[in-house]
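Yeah, one chain of the complex is gone here, protein chain that is, but the others are all in their spots.
First chain written, first letter: the chains are A and B, and each begins at residue 1.
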Amino acid sequence: MSPANTPTHAGRSELFLLDAERTTWHDETLWFVRQKRDKAVYATPEFQALRQLASDIKDHTLSRLAEYLEQFEAAALANGVRVHWAADAAEHNRLVLDIVRAAGASRVVKSKSMLTEECHLNPHLLANGVEVIDSDLGERIIQLRDEAPSHVVLPAIHLKKEDVGETFWQHLGTEKGLTDPQQLTEAARQHLREKFLAAEVAISGVNFAIAETGSVVVCTNEGNADLAIGLARVHIACLGMEKLLPRLSDLAVFTRLLTRSATGQPITTFTSHFTKPLPGREMHVVIVDNGRSKQLGRPDFRASLKCIRCGACMNTCPVYRRSGGHSYDFTIPGPIGAILSPNIDMRKHASLPFASTLCGSCTDVCPVKIDIHAQLYKWRQVLAAEGMLPASKQWSMKLLSRVLARPALFKAGGAVARLGLRFVPHGLTHAPGYNPWAIARELPAAPKQSFRAWYAQQPDHV
Amino acid sequence: MSSSRAKIVAAVRASQPAPLPLPAVPEFTGPASVADFSAVLTAIGGRVVVLDGLPQLAEVLGQLFPANYLLASAMLPATLPVTSDTPIDRLAAVELAVLRAAFGVAENGTVWLPEANMLHRALPTITQHLVLVLDQRNLVATMHQAYAQVTDVGGYGMFLAGPSKTADIEQSLVIGAHGARSLTVLLH
Partner (left out) sequence: MKVALFVPCYVDQFYPQVAIAALQLLQKLGVRAAFPKQQTCCGQPMANSGCEQEARPVYHHFVDTFQDYDYVVGPAGSCVYHVRKHFDIIDQTPAVQHVRQATLELFDFITQVLGVTELPGAYPHKVGLHLSCHSQRGLHQANESELTPVRDGQLRRLLVKLGGLELTELDRNDECCGFGGTFCVSEAAISARMGQDRLADHLRHGTQVLTGGDMSCLMHLEGLVRRRQLPLRVRHAAEIFNEAFA
C-alpha cells in the first residue's frame, strides 16, 4: 500500500484508478487492440513458426552484434551515408544538434522514435534554438500537451477525443468542442503539411537496420517519415544498436510479425527502406548504445534486447491496461519497460518488476519470444540482492523464512492467525490503514480447525 | 574513427554471448491470385480496379478522378511534370500521381514501389491521391517471396499497403493522415 505521492508504480496506479470509468475505458480500448492482434494471429497458420524464427534470428544477431554493426557501418559508408556513434543519450543529442547546426538548419520535423524520447532529444534541440515538430499524429498531440507518450505504438492512447479536441482548439485554432476524429485529423494534416514543406532536417527512428545493405527501415501508417525525409535536405536516422538484422530477406519474417502483433494489421501502410541519400542531400545514422551493451552483458536479461517495439505486451498486460503507461515513469512502459528499466536505473525503477502478477500473457504475445515474465521474476531477485527492496519487506521475508522452515513454528503461527481472525473485531482485522488486503476484500472466514488438526484426528490417517 | 565507436564496439564484443546459429527460413507460400490480393487491399482501405489492358489507363483514370486534377506521371501525359529537381511548392500542388509498382503481395495487399518509379522521392506521399499501375502477373504470396524479388534495394524503396491512415484519436480509423488520401491499384 503506497501513498499516492511515493515514487512507485503502485502510488501512480492508485491515482490512475481513482477514475474508475476512465480506467474501464482505457482497459477496454487496449483489450480491443489485443483482440485485433488475436484475430490476425489466428488467421496466420505459421505465426508460431515465425515467432521462433524471429527469436532465433535476433539471438543470432545479438551474439554477433559487433560484427554486424561493423558490417552495417561499412555498407552505409559505401552508400554515402555518414555514420556516427553515441555512447549515451547526451552524446546522441550533441551529435544530432551538431548535424543540424552544420546544415545551417533550425527547422526539424521528426517521425516517431522511442529512442529520441529515451534520449530526451526534443528539449535539447529546443533549448538550442531548433524548432522540432513531431509529425506522427499521436506524438504531435502529446507534444502540444507537453506530455510523454504512454505507449510505444499508440502514444496518445490515454487521451479521449475530447482531450484532443481541446488541445487542437488551444493550439491549432479548431472549433471549440470539435471531437470528430476525421475532422481533427484533417486539421492536423493541414497544420503539419506546412511543417513538412518547410522542414530542413528530417529525423526518424529505425525499426530495422540491415547489416548486409546498410539500409534503415522505417514502418509507419501515416507516411509522415517518408514525406519528411522525401522533402528535407538532411535525414538523420537515430538507431538503437539492438535494431540490427543480418540480411534484407530477414525482413520478411519481421514485417510479417510486427504489425500483426502491434495492431492486428497485416503490415504497416509504409515499410520504407532508406539506403542512399540523393546527390546534394545528406543522410546520417546515429548508432546509440545508452545502456544497451550493459544489458547485452547480462545473461538473464539480454533477451530483452530482441524487442521490436510492437507494444503487444502492453496491450495484453492486465496491469498496464488498468494503470496506464505514465504509471511506469520510464520511456518504454509496460512489461518490456519493466525489464529494460532496472538496467538503466535500478533504484528509480525498483517497483517496476513488481508491477506484475507474473501471469505470463506478455511472454505469450511477444513476437520475438522474450521470456518477459521470467525476467520480471529474475529482476526481483537482483533487486532484493542489491538491497532495493523496502527494509520492512526484507525483514519480514527473513522472518517468514524462519517460520516456514520450522513445522512447529508454522503450526503455531497459523493457529494464532486463525484465532485472531475469529476473535479480534472485524474493524481491527480489516482496518485498511494497516491491512491492505482488506481495503477491497474480506479476509477468509477462519475455520475452527486447520487441515492438519483435522487430519490428526482421523482414525485411519497415514 | 571516433573514440565512442571504439568504446561501443569493444563493450559489445565483451558483452555478447557465444555465437548462436542463424536459422534457415522456410519458403512460406500461399495464395497469390488477383482475387486474394484485391480482397486484402480493399479490406485495408485501398481500391482495386482491373483494366482491360494497359491502353485503357487514361480512360479509367478519367472515370475515377476529375479531369482537371493536376496529374504527375511517367505513364501518360502529365499536367504537372515532376522530376527529382521539381521545387517543393510545385510538388505540393500535385493532386494525382500515377506511378508504376513493381509487384504486389497477396498476404497483405502491399506493393513494392522503388525509387526509380517515383519521379521524386516525396511524390508518393505528397500527392493527394495515388494510383499505382501493376501487372497482375507480378503478384507473389508472402513477404518471403517479396523480398526475394527485391534484388536491388536501390537508394530508396517502399512497400505501400493502402492509403495513409491513422487511429491515433481514440482508435478511430481515419484514412488520409499525411500521405495520399486514397490509394488505387490498377491491375492489367
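Basically, a residue touches a chain if its C-beta (ideal position, glycine included) is under 8 Å from a C-beta of that chain, and two chains touch if they have at least 3 such contacts.
All of these numbers come straight from a predicted model, not from anything done at the bench.
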item	value
Interface partners of the hidden chain - shown chains only, full complex considered	A
Selected from A:Gln52, A:Gln170, A:Gln190 or A:Thr357 as touching the chain missing from the view	A:Thr357
Residue of A:Ala90, A:Ala127 or A:Ile439 in touch with the missing chain, whole complex considered	A:Ile439
Chain not shown, touching residues in chain A	1-2, 9-10, 13-14, 17, 20, 23, 27, 31, 38, 41-42, 48, 316, 318-319, 322-323, 354-361, 363-365, 377, 380-385, 389, 393-394, 397-398, 400-401, 403-407, 410, 414, 417-418, 436-437, 439-447, 449-452, 454-456, 461-462
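Please note the rule applied: only the chains that are shown with their structure count from here on.
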item	value
CA centroid of chain A to CA centroid of chain B, Å	29
Interfacial residue positions of chain A with respect to chain B in the complex	29, 32-33, 46, 49-50, 52-53, 56-57, 59-60, 62-66, 69-70, 79, 84-87, 91, 135-138, 141, 154-157, 159-161, 164, 181-182, 184-186, 188-189, 192-193, 196-197, 213, 215, 221-224, 226-227, 229-231, 241, 246, 248-253, 255-256, 263, 265-278, 287, 289, 293-294, 296-297, 299, 302
Chain A-facing residues of chain B, complex	2, 4-5, 7-9, 11-23, 25-26, 28, 40, 44, 84, 88-89, 91-92, 107-110, 120-126, 142-144, 146-148, 150, 153-172, 174, 176-180
